[in-house]
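Pasting a structure below so you can have a look.
Only a portion of the chains appears, each positioned as in the full assembly.
Read from first to last, the chains carry the letters A and B; within each, the first residue is number 1.
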Amino acid sequence: MSRIDARLAELGIVLPEPVAPVANYVPFVVSGNQVFISGQVSIGPDGLITGKLGAGLNVEQGAEAAHACGVNLIAQLKAACGDLDKVTRVVKLGGFVNCTPDFVDQPKVVNGASDLMVAVFGDAGRHARAAVGAPSLPLGAAVEVDGIFEIA
Amino acid sequence: MSRIDARLAELGIVLPEPVAPVANYVPFVVSGNQVFISGQVSIGPDGLITGKLGAGLNVEQGAEAAHACGVNLIAQLKAACGDLDKVTRVVKLGGFVNCTPDFVDQPKVVNGASDLMVAVFGDAGRHARAAVGAPSLPLGAAVEVDGIFEIA
């Protein structure tokens, strides 16, 4: 068992089968030592987490949705590089939060993904990030996060 | 005639003169073997495709708008690298869909650009992608897509 797989087990995180794209693209592309992963929507163990921050979903629920996006990113990353121990850095996350025009806590929501990266990868999990609002997201998902990772 | 130029002709796609930026930036930057192309709005042969998904435009019209963005990306890419046969991979597309808060078919819209990349570049056209909603886009465009490409 690799070091990161052991860490995932320790955290009680079970990686899902990577979600297949719902369209004519691929979940990840490796370019040089960078892995670009497609936007992952908030699908958790119980299915798609839908809803809008500021209109029904609260910040905690939003952060759980972002956590689910993060788990899906890691599942794709494992598919991309085989062994997660090859990951040398989480470079950049782009977090899109389905929200109303008066919602301003996008950072607290996207923390659900950011905290996961640091929990799993340690210092290598500290990443650059953008967190913005979106009026709506695919399938009504609460959150979508894409990512760039560096591998050895 | 290059292989990709021949493929474009076969598909009946005529690349427009690359659209000049409407501001103080450039259409593309080459960094190492990556080409970063500025967000291309949905300008087709008949001019700017404006409108909002979920409020007037349907998914098919949205996909046509995304197709136009894709054609403009390829036109800029040709300007960037001279010969499209140098393109080794479409790495990442970022698709922004001008839509209402209840529109959830962003993937089907952005497919208009994704399908084009695969039609033109074959397997090298399979890319990572994010598709999200936006409350509004420059000049009222229906879709905006930016991209990262890898060249030899």
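For the reader, a short list of remarks on this structure follows.
We adopt the following convention: contacts are C-beta pairs under 8 Å (C-beta built on N, C-alpha and C of every residue); 3 or more make two chains touch, one makes a residue touch a chain.
Owing to the predicted nature of the structure, the values given are computational and were not obtained by experimental measurement.
Oligomeric state of the entire complex in this file, given as copies of the one sequence with 2 shown: 3.
To be clear about the criterion, only the chains that are shown with their structure count from here on.
With centres set at the average Cα position, the gap from chain A to chain B is 24 Å. Residues 21-29, 31-32, 36-39, 52, 94, 96, 98, 100-101, 134-140, 144, 146 of chain A touch chain B in their complex.
Those residues of chain B lying in contact with chain A across their complex are 32-34, 54, 89-93, 99-108, 110-111, 114-115, 118, 126-135, 148, 150.
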